[in-house]
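A protein chain is absent from this complex, but the other protein chains hold their places.
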Amino acid sequence: MTKTIDVAIFGAAGYGGQELLRLLPAHPHFRPVAVTSQRYAGKGVEEILPQLEGFFPDLRFTRPEAPLPEGCAAAFLATPHGVSQQLFATLHERCPEMDVVDLSGDHRLKDKEVFYSVYGAEHRFPDKAKDFAYGLPETNREAIRQTAFVANPGCFATGAILALAPLAEQGLLEGDVTLAQTTGSSGSGAEPKSGTHHPERAQDMRAYKVLSHQHQPEIVQELSRLGLARLEFDLAMVPQSGPFSRGIFTVAHARLPADVDAAEIYARRYGPEPFVRLRRDTPSLRHVARTNFCDVSVHQRGRRVVVLTAIDNLGKGMAGQAIQNMNILFGLDETTGLLAPGANP
Amino acid sequence: MTKTIDVAIFGAAGYGGQELLRLLPAHPHFRPVAVTSQRYAGKGVEEILPQLEGFFPDLRFTRPEAPLPEGCAAAFLATPHGVSQQLFATLHERCPEMDVVDLSGDHRLKDKEVFYSVYGAEHRFPDKAKDFAYGLPETNREAIRQTAFVANPGCFATGAILALAPLAEQGLLEGDVTLAQTTGSSGSGAEPKSGTHHPERAQDMRAYKVLSHQHQPEIVQELSRLGLARLEFDLAMVPQSGPFSRGIFTVAHARLPADVDAAEIYARRYGPEPFVRLRRDTPSLRHVARTNFCDVSVHQRGRRVVVLTAIDNLGKGMAGQAIQNMNILFGLDETTGLLAPGANP
Amino acid sequence: MTKTIDVAIFGAAGYGGQELLRLLPAHPHFRPVAVTSQRYAGKGVEEILPQLEGFFPDLRFTRPEAPLPEGCAAAFLATPHGVSQQLFATLHERCPEMDVVDLSGDHRLKDKEVFYSVYGAEHRFPDKAKDFAYGLPETNREAIRQTAFVANPGCFATGAILALAPLAEQGLLEGDVTLAQTTGSSGSGAEPKSGTHHPERAQDMRAYKVLSHQHQPEIVQELSRLGLARLEFDLAMVPQSGPFSRGIFTVAHARLPADVDAAEIYARRYGPEPFVRLRRDTPSLRHVARTNFCDVSVHQRGRRVVVLTAIDNLGKGMAGQAIQNMNILFGLDETTGLLAPGANP
Partner (left out) sequence: MTKTIDVAIFGAAGYGGQELLRLLPAHPHFRPVAVTSQRYAGKGVEEILPQLEGFFPDLRFTRPEAPLPEGCAAAFLATPHGVSQQLFATLHERCPEMDVVDLSGDHRLKDKEVFYSVYGAEHRFPDKAKDFAYGLPETNREAIRQTAFVANPGCFATGAILALAPLAEQGLLEGDVTLAQTTGSSGSGAEPKSGTHHPERAQDMRAYKVLSHQHQPEIVQELSRLGLARLEFDLAMVPQSGPFSRGIFTVAHARLPADVDAAEIYARRYGPEPFVRLRRDTPSLRHVARTNFCDVSVHQRGRRVVVLTAIDNLGKGMAGQAIQNMNILFGLDETTGLLAPGANP
């Protein structure tokens, strides 16, 4: 008989939460029993989110501070930066047995000073933060297995680390490394903003937070860890906004310190990974949209190397990866509930 | 134990075929064992359709005339108008036991003269055409159950008939009925054309085949049948092209001959239908994209009535509905493999 | 020597105002000397509106209540409904000689009760409102010439009236008339809203204010006037939202009471109009985007007639038409500063 695992989703009306709710009906174990939303507390999920009509007839949004239904075994925190840390502290106190995947940036950075410089405030619960594993299964699977708390990576970070991890692990990341990444508009969240105003976004492309995006330290932290801190590289990241809803396309440029066959390294490294697909030609966002896949291609000219990755920012870059992590926490097959092909178009 | 039913997909590299292949991994019974493509015969499915990578590692396109694997019990004909009738004739001769859903327009129109006037040629196998049921389960479920051959409706026709059927059945369709429908670009198929050239389509809206679209007679035929031919209405349809990939949005205007509460009629009629969702406000394409749902709303001012429907042209308007029909042919629950929520965004 | 006419633009940071500022550099006479904005008062125009950089180096936004520069001869009111009437009253008191084009809905409706029912409040200056001419030059040129105050039509109204005016004038509008119109996202204004949130709008189509849009009474008022109030028609309008930035595409269905050649009527009627282009095939939004043109096509089947129009909602539907009206007020050639071809793509 199929085991049911009751889960709570905090911040369930945001895009991360909505995507979790979209994915969970196909999951044989995880069942959302509590969904919180400050704004919509008291309303029915199907009333607020019509795309879900027919799937959660009895589920209503509650306030985040409402007690969880008995037997709730895990929580996804799809809450904003700053909110998650407080939420986790409270939750952990009340339900110490509960497994948690935090989709925010609150528990990703290990270094307190880096955290402060990125988020402009000290972490209020630094002791608790230490117990979190950085939740990129492809690079940190073992650590995730051994904890109950996962810090789900940033979407840009997921695209960038998957592009560069095989080089970092081989000690092949050196000197100037450049990233030009482009995100879809859903990366800005469900709240309308000037940057996602349709008339101006629909045919536009622009850049923002040049060399200062909050995911950059996260990328550096993880690549350095993979390189056992022996690497000397200087990473420069340019985030761009594209006129599409979903996806992050990453262009990574590096120079190899040695005369190696990069394609061969990636093939070997990613061959066994269920969610990384190495492409002969080049990846396309449309092939990974609404999936948990990361498509990768590697291009080399002498010692110059270019790696391209394509992910869905709400999929592998957010909710899909959160479920992948939760699967690991519960000892399930990592791909449970996540294997669905992309659509074309 | 789960029963496996082997199916063939003819024209599998088109958008109808690709969508069938996207949906079938989630279907517990139907398994594609043969996929045909004139252009790609000999190539691997995953090589040509990268969004499917990981799902059909051993499936290769074959020529349509290649013999089917033994035990193949059903066929989807996702082939163009004109091709399907020939294909069906051959197939039916070779494998008379095989169940068939034809996604083309070849077997939808019952009247030979109407068929000729629409498609500009006589049907080559009129005797065989008679055995086909018109495959809109919501209006023709019983007939589909009793046959082995289904003519899957046109996408515009699906949106229009679902908008007007409850009125037709009640004898409430009379006088001038107008349709303004807008289709996404995938309705033109997988082959690049001037009408789907991105630079010109991306921010455009236009109309085409005004009052002369081939789905109009199909709509009239089905609504007349539902009204037991007692209705006297004159239908005028304007198909439009919108700058989105998937979906058909339908605006139907009619005048009620009697003082009835249209909303109440629709609520009663569609309450039990698993794929029709009556909305309090108005439907949106984004809520039905990549699903088999049809969202409907009804608006009334005196005896003027407006009905709006939203479907995915490749879902409920094509491949989703084809699977729904095949489910019925095999005595399965009609929703098998088709219940997945929409995504937002 | 070219005469310079100094003009003020109230609400210049909205989309109507921005489009006026885009168009005026090509106008040989009108020169913006005052631009108001509640939010941006004190800021430079080029700082807030980077697309204009290089064209208005010395122009700064002021508060709407600031005194106008001496010699300012005319004003465009690109302010919201409700604000324009107050602004006009003040302005008219201070500068009774000033010509005014009001882009809002405040001065379009002649009937006080209709106005109340549409805008939910009484007009505060009904006496002043009487002096306004309805500013659709193609149907009301003479009245515009004889006044100093113009109520610029609504964007949906422009598309609809131009579709139906030739029939109304000939007494050929009768019975049920239906409109299905689709607007681009800029029609919602420069302020981000949930309906224009890019992730949700980008691939969506939906309807809103079905049978209750505020432009419907405006259309009825003008068509009735053109028909000398002898017409008996019942108009039903469905506004839709499309995933493009600019444009309104109109589908109008009617039944002709007599056996006439509609195409011939339109050709005769619109032949002399500089901004209406009768098309052999069908109009496309992309051909009129960023222009002041209205492209029209007429389709007939017996006495059923369909008329299609395409305009740019910010062009002929707003700022372009406002300049066309101002040209008339100043006795200039109506096309002055407005003749530029569309772009493809």
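Here the chain labels run A, B and C in written order, and each chain numbers its own residues starting at 1.
Keep in mind that, in the parts below, a contact is a pair of C-beta atoms (placed from the backbone, for glycine too) under 8 Å apart; a residue touches a chain by one contact, two chains touch by 3 or more.
Since we're looking at a predicted model, the values are computed, not measured.
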*So which shown chains sit in contact with the chain we cannot see?*
A, B, C
_Can you say which of A:200, A:222 or A:334 touches the chain missing from this structure?_
A:200
_Going by the contact rule already stated, which one of A:17, A:242, A:320 or A:341 would touch the omitted chain in the full complex?_
A:242
*asked:* Out of A:92, A:107 or A:286, which residue would touch the omitted chain in the full complex?
replied: A:286
*Hidden partner chain, touching residue among B:94, B:193 or B:230*: B:193
*If you put the missing chain back, which residues of subunit C would it touch?*
15, 18-19, 21-22, 25-26, 49-55, 185-186, 202-203, 245-246, 274, 277, 279, 284, 286-288, 290, 293, 295, 339-345
*Since one chain has been left out of the picture, which residues of subunit A touch it in the full complex?*
175-176, 178, 180, 182, 184, 199-200, 202-208, 210-211, 234, 236, 238, 240, 242-247, 249, 251, 253, 255, 282-286, 289, 297, 299, 301, 304, 306, 308, 310, 344-345
*asked:* Which parts of subunit B face the unshown chain closely enough to count as touching?
replied: 15, 184-186, 188, 190, 192-194, 196-203, 243-246
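Simple rule for what comes next: only the chains that are shown with their structure count from here on.
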*Where's the contact count highest, between which chains?*
B-C
*Farthest chain relative to subunit A (centres taken as mean CA coordinates)*: C
_Angle of rotation relating subunit A to subunit B [CA atoms, steps of 5 degrees]_ = 180
*Taking each chain's centre as the mean of its CA atoms, how far is subunit A from subunit C in angstrom?*
46
*asked:* Rounded to a whole Å, what is the gap between the Cα centroids of subunit A and subunit B?
replied: 36
_Roughly how far is subunit B from subunit C, centre to centre by C-alpha average, rounded to an integer in Å?_
40
*Which parts of subunit A, given as residue numbers and ranges, touch two or more other chains?*
15, 185-186, 202-203, 245-246
